[in-house]
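Only a single protein chain was left out; the remaining protein chains are all shown in position.
Up next, subunit A:
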């Protein structure tokens, strides 16, 4: 089901600038994400990668520039709009609902697909119960996919970090997104967990055809997984292309290793 060979543009970010007080986090950044690809955004600390994702799903509003998603151009996204449009997201430091079980966390990801209102849910019979069961069924498929069957009833606060990251990915998948934004999906993981997570990312892309944009610091992972890589440094895009092109780019090497004096 791989669709990454199409050239259809799913997301186009054009000339985005963002500043916090005097700090200019993003300066005129443009890039695009093609439908079906795995797109990586890399860069040294403080380069503006997370800010970029936050602009895309409406958590930050840019000072200038436009965001075109699925053919609709906006100056800014609203978080709710982004979610409804099909953009899902995971966070660098896991943002799960700590008091709820893994199952409930992923079920919460189905919110936008729920049709029955308050009264039906209170009665919980007939159509409302059928709907709840359908959602449970879909969520169980995701739980199987991510191999977290054993911990579905455990409150996520009690889970180890690696599993929390997996539950968070599950919650994002439950939204059945068109575009999945992953903010450092492998931060703080050991080698085994990284391999697992890489496999999940490739599988999500292959099986569900979900377009993925990810931020990652592990260069080996980025170069193996992604189709195209954009490099940010100090809020400016300094390179963009296939992993091989980026690897040999002079500006990128300077940004990461410094300039010889």
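Heads up, the rule we're going with is that a contact is a pair of C-beta atoms (placed from the backbone, for glycine too) under 8 Å apart; a residue touches a chain by one contact, two chains touch by 3 or more; residues count from 1.
By our rule, contacts and distances are computed from a predicted model.
According to UniProt, the chain absent from the figure is "ABC transporter permease", selected among "cytochrome-c oxidase", "ABC transporter permease", "Pyruvate dehydrogenase E1 component alpha subunit" or "NAD-reducing hydrogenase subunit HoxU". Of the options A:114, A:187, A:236 or A:253, the residue whose C-beta touches the omitted chain is A:114.
Of the options A:14, A:63 or A:104, the residue whose C-beta touches the omitted chain is A:104.
The residue from A:15, A:79 or A:188 that touches the chain not shown here is A:79. In the full complex, subunit A touches the hidden chain at residues 57, 59, 79-80, 82-84, 88-89, 91, 95-100, 104, 107-112, 114, 118, 121-124, 128-129, 132-133, 135-137, 140, 171-172, 175.
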